[in-house]
Structures are given as C-alpha cells and as structure tokens.
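With one protein chain removed, the remaining protein chains of the complex are shown where they sit.
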Amino acid sequence: MLLIPCPWCGPRAESEFACGGEAGIVRPGAPDAVSDAEWADYLFMRTNHRGLHREQWWHAHGCRRWFIVRRDTVTCRIDGVEKMGSAGAAP
Amino acid sequence: MAEILRSALHDAAGGRLQIEEIPGLHYVSLRGDPAAPAVAGAVTDVLKIALPLRPNTLAASETAKVFWLGPEEWLLVSLSQSAAEIVSGLRLSLGGLHSAVTDVTSGCTTIRLRGAGSRDVLAKGCTLDLHPRAFGDGQCAQTLLAKAPVLIEALPATQDCQLIVRRSYADYLWHWLHDASRWAQ
Partner (left out) sequence: MTQPARLRHGGRINRDRPVAFTFNGRQYLGCEGDTLASALLANGVHMVARSWKYHRPRGIVGAGAEEPNAIVQLGEGSRTVPNARATQVEIHEGLIARSVNCWPGLEFDLLSLNGLFSRLLPAGFYYKTFMWPKSFWRHYEHFIRKAAGLGEAPTERDPDYYEKFNAHCDVLVAGAGPAGLTAALAAARSGARVIIADEQSEPGGSLLHARESIDGLPAVSWLRRTLAELAAIPDVRVLARSTVFGYHDHNFLAIAERLTDHLAEDRRRGPRERIWRVRAKQVILATGACERPLVFTNNDRPGVMLASAISIYTRRYAVRTGNNAVIFTNNDSAYATVLDLLDAGVRVAAVVDAREQPRGPHLEAARQRGINLMAGSAIVDVRGRRRVQAAVVASLGADANGLRGNDTTVVDCDLIGVSGGHSPVVHLYAQSGGRPLFDEGLAAFVPGPAVQTQRSVGGCRGSFALADCLREGYEAGTAAARETGHDAAATLPPGPGTLERHDYTLRPLWRVPDPPGHARGARQFLDLQNDVSASDVLLAAREGYHSVEHVKRYTALGFGTDQGKLGNINGLAILAQALGQDIAATGTTTFRPNYTPVTFGAIAGRDLGDLFEPIRLTALHAWHVEHGAEFENVGQWKRPWYYPKPGESMHEAVRRECHAARNAVAMMDASTLGKIDIQGPDAAEFLNRVYTNNWHTLKVGQCRYGLMLREDGMVMDDGVTSRLGENHFYMTTTTGGAARVYAWLERWLQTEWPELKVYLTSVTDHWATIAVVGPRSREVMKGVCGDIDFGAASFPFMSFRDGTVAEVAARVARISFSGELAYEVSVPADYARHVWKALMAAGAPHGITPYGTEAMHVLRAEKGYIIVGQDTDGSLTPQDLGMEWIVSKTKDFIGRRSFARADTARPDRKQLVGLQSADPALVLPEGGQIVDRPQWTAPVQTTGHVTSSYFSDALGRPIALAVLQSGRSRIGQTIYVTLGDGRVAPATITHPVFLDREGKRQHG
C-alpha cells in the first residue's frame, strides 16, 4: 500500500485516496473547434508512461483536495506532489 | 424529539475501555477562503475561537471546537449554541463574502473512547499513526476507521479519543468498535 504525501495532510495510506489517472489532460477550450480525432485523443488516449508519471489523486477520506503526484510507474517511488494551481502544475 | 443513536455507556474489556456516544452537540460546516480576514473574524465573533489554519488541528473553547477539515473547510462543533444561531451569526458576520455555512447537525454524531486501550482499538482499523508523539494534543485527522469515514480527535494528555462520524455509518461503526474492543488490553 502506497504512502502518499498529501500536500495538506502529509503522508497518508493509499486507502484514503482515489487515483484520477494521468494529469495534464486539458479539456479543449472550444470543444466544437476540435476534430473528432482530437476530441477522442482528449477522451481516451493516455501515455501509459513507464517511469516518472504525473497523475491526479484525490484525498477522498481526508481533506478532499485533488492534487498531483509524481510517481514512478515502475518502482512506485513518489518523487513529489503539487497542489492544484501551483506554479507549472497543469491539472 | 431528536432521536439519539446510542446513549448507553458501553463497557468493553472489563471496564478498561469505555465507548459512549456524546449526544446533543451542534455541528456546522464552514467553507471559505482562509486568506479572507472575514472568515476567521466570523468564527471569532460567533464562537470566540481563532480559526485553525494548520492542517489537521483544532481550536477549542470551553463550549465549542473548530476542526480544520481542508484548506477551505472547517467543522464547528458547539455544546451550547444551537446550529441555527451559529449559522445565522456566521452569515451575518460574513456579509456578502463568498462562503458556505451549512447546518450538518443531524448528519453527525460523536463517539468517545476512554481508557488506556482506546488507541489500540482504533489501530485495528485505522492506518494513522496514533502514537501520542505523532498524534497529540490539538490534533485531529479525517481518515477511515474500518471502512467508515471519520474525524478523529486526540483528547489531551490521555489515550482517549473522540470520533465524529456520519450518521448513516454510526451503527456500523458502533458494532465495529464493540467487536474490536472484545479482546482489548
């Protein structure tokens, strides 16, 4: 079970959290302006990256904040976390 | 008229551990921007308590407590003032500031665990480090106890703890605590 450092509450057991998948998936500002392929990309396509990966987590049973975890998908090592809206943190 | 879930004192482990519900408390949820002075000001106005800004801490007076739940969220618990009074007082004090004050009294209850084995019973279903060094005076935490969401409060200078539980989970949690304390030391 991972130990996830919530940027507000500190390290907590994974059972308190829900994973929201890859971070940085930006909703197109004008959905009608994008092609079906681009929209499908936004909906379905994820990098499934091997190595360091930014992903959204929700502290569901804690402070109920969404935030970003940088986790190595091979070793599960957590490199760091970012609050939403902090510098450079695309959601 | 209010229905109380449990009022009987529950003696587990031959009286070394007591589990009881604390009825009659009033609960109000407050959401607002901690950077806005009016938010802290409103709480001070109404409850005479400084708004806790440090995560997982609470501030208390003789008659009320304010728990930090999130960076923009607090739970106010009062022994004396009614939720309606607190809600209207806060709203008045906050004026038009973007915030949310919500009576959640009927949705919450408090269970107190007293006795040396209290934290060991909780540790059977809670992944937090409840050692007094890690979870002491003035600290609180939202977490899962068994499979129910709870807010745990460390009571000063003892092994004692209080749980604030959502109403619908209270019966399950009561049974779980009873079961977990069956062999408590």
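Order as written gives the chain letters A and B; numbering starts at 1 within each chain.
Rule of thumb we're sticking to: a residue touches a chain if its C-beta (ideal position, glycine included) is under 8 Å from a C-beta of that chain, and two chains touch if they have at least 3 such contacts.
Bear in mind the structure is a predicted one, so any value in this text is a computation, not a measurement.
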Which residue of B:Ala50, B:Leu92 or B:Ala134 touches the chain not shown here: B:Ala134
Residues belonging to subunit A that touch the chain removed from view: 1-3, 13, 18, 20, 27-28, 31-32, 34, 36, 39-40, 42-44, 56, 58, 60, 64-66, 75-76, 78, 84-85, 91
Those residues of subunit B which, in the complete complex, touch the missing chain: 1-3, 29, 31-32, 72, 98-100, 102-108, 120, 123-129, 131, 133-134, 146-148, 166-169, 171-173, 175-176, 179-180, 182-183
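Convention: only the chains that are shown with their structure count from here on.
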List of subunit B residues in touch with subunit A within their complex: 55-56, 69-71, 73, 127-128, 141-144, 149
Touching residues on subunit A, where the partner in the complex is subunit B: 1, 8-10, 12-13, 15-16, 61-65
